[in-house]
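One chain of protein is taken out of this complex; the other chains stay put.
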Amino acid sequence: MLEVTRRLNDRASLTLYMLDREISYQVFKDHPTLIVCPGGSYLFRAKKESEPIALTFLARGYNVVLLNYTTYFAKRVDLKSDQPKTDPQSHYPRQLSELVQALKVLKELSAEYKIDLTRLFLLGFSAGGHLAASYAVHWNDHQYLNKIGIDANDCLKLQGLLLAYPMLTGELGDVIRHGQKNASIMEQLPYLNSAIYGCQQPTQAQKDELNLVQQVNANVPPTFLWQSLQDEVTSVEDSLEWVTKLTKLDIECESHFFGSGKHGMGLANGIAAKTSADEDAACSKWVELADLWLKRHDSITEEA
Amino acid sequence: MLEVTRRLNDRASLTLYMLDREISYQVFKDHPTLIVCPGGSYLFRAKKESEPIALTFLARGYNVVLLNYTTYFAKRVDLKSDQPKTDPQSHYPRQLSELVQALKVLKELSAEYKIDLTRLFLLGFSAGGHLAASYAVHWNDHQYLNKIGIDANDCLKLQGLLLAYPMLTGELGDVIRHGQKNASIMEQLPYLNSAIYGCQQPTQAQKDELNLVQQVNANVPPTFLWQSLQDEVTSVEDSLEWVTKLTKLDIECESHFFGSGKHGMGLANGIAAKTSADEDAACSKWVELADLWLKRHDSITEEA
Amino acid sequence: MLEVTRRLNDRASLTLYMLDREISYQVFKDHPTLIVCPGGSYLFRAKKESEPIALTFLARGYNVVLLNYTTYFAKRVDLKSDQPKTDPQSHYPRQLSELVQALKVLKELSAEYKIDLTRLFLLGFSAGGHLAASYAVHWNDHQYLNKIGIDANDCLKLQGLLLAYPMLTGELGDVIRHGQKNASIMEQLPYLNSAIYGCQQPTQAQKDELNLVQQVNANVPPTFLWQSLQDEVTSVEDSLEWVTKLTKLDIECESHFFGSGKHGMGLANGIAAKTSADEDAACSKWVELADLWLKRHDSITEEA
Partner (left out) sequence: MLEVTRRLNDRASLTLYMLDREISYQVFKDHPTLIVCPGGSYLFRAKKESEPIALTFLARGYNVVLLNYTTYFAKRVDLKSDQPKTDPQSHYPRQLSELVQALKVLKELSAEYKIDLTRLFLLGFSAGGHLAASYAVHWNDHQYLNKIGIDANDCLKLQGLLLAYPMLTGELGDVIRHGQKNASIMEQLPYLNSAIYGCQQPTQAQKDELNLVQQVNANVPPTFLWQSLQDEVTSVEDSLEWVTKLTKLDIECESHFFGSGKHGMGLANGIAAKTSADEDAACSKWVELADLWLKRHDSITEEA
């Protein structure tokens, strides 16, 4: 395995974990590549959606690219006691721009590291799911990308998109579950709009721009989506609407809505669980289901 | 295990497979009970949704009640070569009436066989899913049940409903997948409306009555639903709408929409597969997911 | 599924659970048959090694024949408080004779129920493992069988033998684990020799006759064996010797010795567990391993 890190700017980077192509003496195999966007409300990047995810898919035969995108908090702090140092310029669509830069880097490195650019998948968690879905919605919309300073020619076609309990609109603080809002989100509330919209009071136009459910279109690649119905942070209704719209467009959207669990479980098994509340026997099946889904879509690529 | 068969009428019966309550010498355990409604377009009852399903859940610790409801074909024939003998009186809601009769029988037998009536689940496949969902929608609607000759007092509260690629409206022949309709359904087409509505040309009122998506209400129990997005017989859109409506009502509806597979796979593994086309590695996970879901909802019952 | 019970004598019977051969409309499939011998020190038949085992393998596509052989206790009692009524004539090799009678019944029923006699497997637990292994060692030894009143012509060739924590010698009370003997076995001790040998003080010749490890020979079919190394009732060393001897004879003996667990766990999962001490995550894998093993040996049969 080769671990290669590339800086995108002073705050963002990508780490490539490239599997050895020589699987046996003088026997070579190319691997598909999975780009991972961890979540964290665009404020920080969640640990449990980074390394454990990367390792899990590496072990299953995927090259993994971990996108360490810019976040609104310059450094994560305990919001109960500390005031975070913020980076006011770091809000959407800066992360989308960094994701496209990362693809440009992949293109540049593809010859040297033999990255097959026709076998790319993108996986995002929570706010990282917003980033991934945003790419999926806009990747060949030259007009929109141009407007926000991105060259659509840098974009690459994905073989598939994976969304884990994604944030699909900018309205992260609105979910009420069992009559109350999530405590962590409540702590983040004073910063959320700045991190997402770059201002405290977004206009309707800004809200519309970040509402990806309303922008589903025929260019979205096949999607795999999972979420817990007990999710107390991102909206299950938004996800259902996403699935419904793709289905109506005849784009495959495998989806798993688990009755148990909660928001932000990552692998949902014991690997990165703080307590047993971070584990769920049903939700933890998503990895194997996603692997089957990825392998099927990757083989479609190979055949084509 | 005790196998008990009871006739409901000259064409319908139920078979109870009751697990031994004595799991070890002088140690007793009560088991939850799962009522199974196989599919078959209300024309016949599918083999692969009967015995293999019953055995799979028996082996996982559930008493199973197999409902052998009345169907429009008096005897199944090969529609390619034969003309079926039909039973014109056997159409919906006769099957709903038989399901309620089956519950009445369970009540009568509950003392003798120690059937815990507070731990009942209902699982339906395809047209059997229509039957199960119809019960879930109407079970305590005295007015509707009375109108169709059923005494709502015979109904029992379910702890959960499981739907496998359910038919949720009477419009079975309308699904177009990859530009064409399913060949088996095309063969059945001349009989479908008679089997479902009791006439060739149903009125809008009849269509509305059998459209269960439009009748979702707060009395539907927690639901587990799965379907293949490649389903070429029952509507994925209907299922998505069912899930969305329950979710809006804050009723848990765990749902799994698999990208691969097809209609009518039953277990979707090798047990009852005619060919490998009847197997799907992803879809076959539904049994373990359903088992986790059942055990969770059953333990809610136990605690209550 | 067809459930057929046949009496062998006033105390023994066999129950055949025959899967429906019609797996889909007018599509037929023959199933292999697994004969199950529960354990119980030849004193009684253990519940958890009967019905849950039968259902587990039925659900996996095997016809199951449960052998309800004669035991030394006429009726099981709580040995802590009660004196059991015993049946002095019911000791080995009476059970072996009953097993051969059961095969004779299978032969008689094979045409009617389409039992494929070339696809037979035998699974025994604990003392039932002694019974099964005894058959495997002696099944075509005309001289020995004749001596104990069995006609070797009634025997059938097995495709495979499965032994779960088997008793392989008559010395059941000798295992010491963590410095002490198993409490249940200590309670049974006054009856064990009578149940096994038919007398309180067996001669060396009797001990040799029941010691199956010393009688391993080239007629034993391929074997699958599993046991917990924490077994406090039957000897792990005997099992290891059994495996070693078969291996030297170039007869396949797949074996799984788990570091955790204990004697008599049956499925070793939650289905028939009295408490969590009856479950073991590692041991419970034996069912899937046995299923893979059975399917492989069954397909060898099919090809041949």
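For reference, chains read A, B and C in written order, and residue numbers begin at 1 within each chain.
Rule of thumb we're sticking to: a residue touches a chain if its C-beta (ideal position, glycine included) is under 8 Å from a C-beta of that chain, and two chains touch if they have at least 3 such contacts.
None of the values given here were measured: they were computed from a predicted structure.
Student: Among the chains in view, which touch the chain not shown?
Tutor: The omitted chain makes contact with A, C across the full complex.
Student: Considering the whole complex, which of C:L34, C:A127 or C:V243 touches the chain not shown?
Tutor: C:V243
Student: Determine which one of A:R60, A:K104 or A:K207 touches the chain that has been left out.
Tutor: Touches the omitted chain: A:R60.
Student: On chain C, what residues meet the omitted chain?
Tutor: These residues of chain C touch the chain that is not shown: 222, 224, 229, 236-237, 240-241, 243-244, 247-248, 252-260, 281-282, 285, 288-289, 292-293, 296.
Student: Give me the chain A residues in contact with the hidden chain, please.
Tutor: Residues in contact with the chain left out: 1, 3, 19-20, 22-27, 44, 46-48, 51-52, 54-56, 58-61, 76, 78, 270-274.
To be clear about the criterion, only the chains that are shown with their structure count from here on.
Student: Based on CA centres, what chain would you say lies at the far end from chain C?
Tutor: It is A whose centre lies farthest from that of chain C.
Student: Any idea how many Å lie between the Cα centroids of chain B and chain C?
Tutor: 38
Student: Taking each chain's centre as its mean C-alpha position, how far apart are chain A and chain B in Å?
Tutor: 37
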